[in-house]
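Now for subunit A:
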Amino acid sequence: MNLIGYTCPYVPVELLSAAGFQPYCLLHGNYELMQKGTEYARIDACPMVRANIAYVLDHTERFAALVGTTGCDMSRRMFDVISEYADVPIFIVNVPRTDNPVMYSDEIDRLIKELSYLSGKDILTNITHEIIKWKTARIVLRGFDEKRAAAVSLVSTSDFHGPARSFYKGDINRVLTSRVAENESQRPHVFMIGSELSYESTNFLDLIEEDVRIVGDDVCGLSRSLHVNIKENTIDGIKRAYYEQPPCIYRRPNHEFHKFISAQLKERTCDGVIGFTLDYCDAYEFEMRTMEKVSGLPLLRIRTDYAAEKISQLRTRIAAFGEMLCSKT
Partner candidate 1 sequence: MIERRDILTSRERFGLLVIDERPDRCNIMPLVTSHASTVANMSVKDYYTSGMSMARAQLAALEAYRHDAISLFSEVGIIAEAMGSVFEYPDNDLPVLKIPALTKDSLSEIPIPDPCTAKRLPVYLEAIDFIYTAVGDRVPILAYVPAPFTTGMMLSDPNEFLIQTIKAPQSIHDIMEISLQAAITFCYHIINAGGLPVIVDPLASSSVVSPQCYKQFALPYERRLIDYLHRYDLDIILHICGETAPILDLLPATNADLISVDKVDLGLVVNKVSDRIRVVGNYNTSKIAFSSPQVINDDIRAMVAEGMRSPKGYIVATGCEVPIMTPMENIKAFITAAKETAWYWV
Partner candidate 2 sequence: MLEDIAPKKISLLEWSERFEKLTDDDIGRFTYYHNEEWGRYLQPPATFMVYGARQLKRLQFDNSLAALRMWGFVFNESERLFRARQCGKKIIATMGDLGTVPVIVMAFPGCTPFYPECIWWTPFFNESNVLLDTASELGAPEAACFSRAALGAFFKRAYFPVPDRIFASTGATCDDFTSTIQSIEHLGFDVTWFEVPFRRTYPDRIYDDAQFEAKFLKRTEDYLIKEYRRIWDIMAGLTGKENTDILIESIRKTNRLRALAREIMDETHNAETAPFPALELMTIEFGNLYGYADIDEWLSILENVRDTVQLRIERGTGIQPKNAVPIAWINPSADPFLLNFVEDLNLRVVDTEYVIRQALVQIDETAEPFRALARSFLHASLIGSTRQRIASILRAIDQGKIKGVLITNVLGGSHCAMETKLMERMIDSVPVLSLDVPPPPGITEQIKTRIEAFAEALHD
């Protein structure tokens, strides 16, 4: 029981870690788990939410607690479901969607209190150590990310996904010791936005990168959590860094999100965008049109529920997209 499950980049992993647990981001998503999850939520629930419910309920004994947020409605309600079936302590952080740093600060204070009760520790005592530890891990990942974003991309996102997975699973030692093979690519550069990417998605990334190179992303499960940059090694420093990370698509209004993505597209000299959505992921589904307009780049929408039967169709679409980008560049 050493894991503490969490779901959102607004949950400070340093705090979970300081309470003596391994922060484990719930990013499960394969077809079998998703199908199993339909026992607990309807077929039109987010495939990842369904898979996560199934994963947690299959591995209850591994989780000391779960920390959710209000970031996404289905994700928040996932804990409602889990609480009916398993006796795992659950904390929900009310992450504001509007600009409300006071509310976020209060919520983090509350989380600290809850974690202290849970662990029986004063989690403030080793917070500096935890901040440095996670910061180091982020620096390592950012290094890979820079190579990925180079003018001639040296690292594939598929390869980047390996250490990123370790990061989200809270296996910091593995992140720190990870190596990523350089793999130069002349393929068109694309940026990936969209729903969370599951641990089991490496093949999916491989498939995409047969025809294009993903040189950047704003996806939970890839580099979404790398933007947290804690400047003061204190609780206030954590709060500020997490609150001020590039806003999530759920932020209202979400103009800053679009600005951030536009800046990334320029910085990484992208030729196109891949908009990846899980079935029934409203936040991204609604925004694709705007994203296309704001970016001014060709956007390929990929929607999936992890079902394998869609792979060949997907391969064809990605190949066509790659060809189209090649002809443009």
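Per the selection procedure, all candidates are chains of the complex that A comes from, given by their letters.
In this text, a contact is a pair of C-beta atoms (placed from the backbone, for glycine too) under 8 Å apart; a residue touches a chain by one contact, two chains touch by 3 or more; residues count from 1.
Everything numeric here is computed off the predicted structure, so don't read it as measured data.
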| item | value |
| --- | --- |
| Result, touching chain for subunit A in the complex among 1 or 2 | 2 |
| Interfacial residue positions of subunit A with respect to candidate 2 in the complex | 39-42, 44-46, 49, 70, 72-74, 76-81, 83-84, 89-92, 94, 96-98, 100, 102-103, 106, 110, 113-114, 117-118, 250, 252-254, 279-280, 282-283, 285-290 |
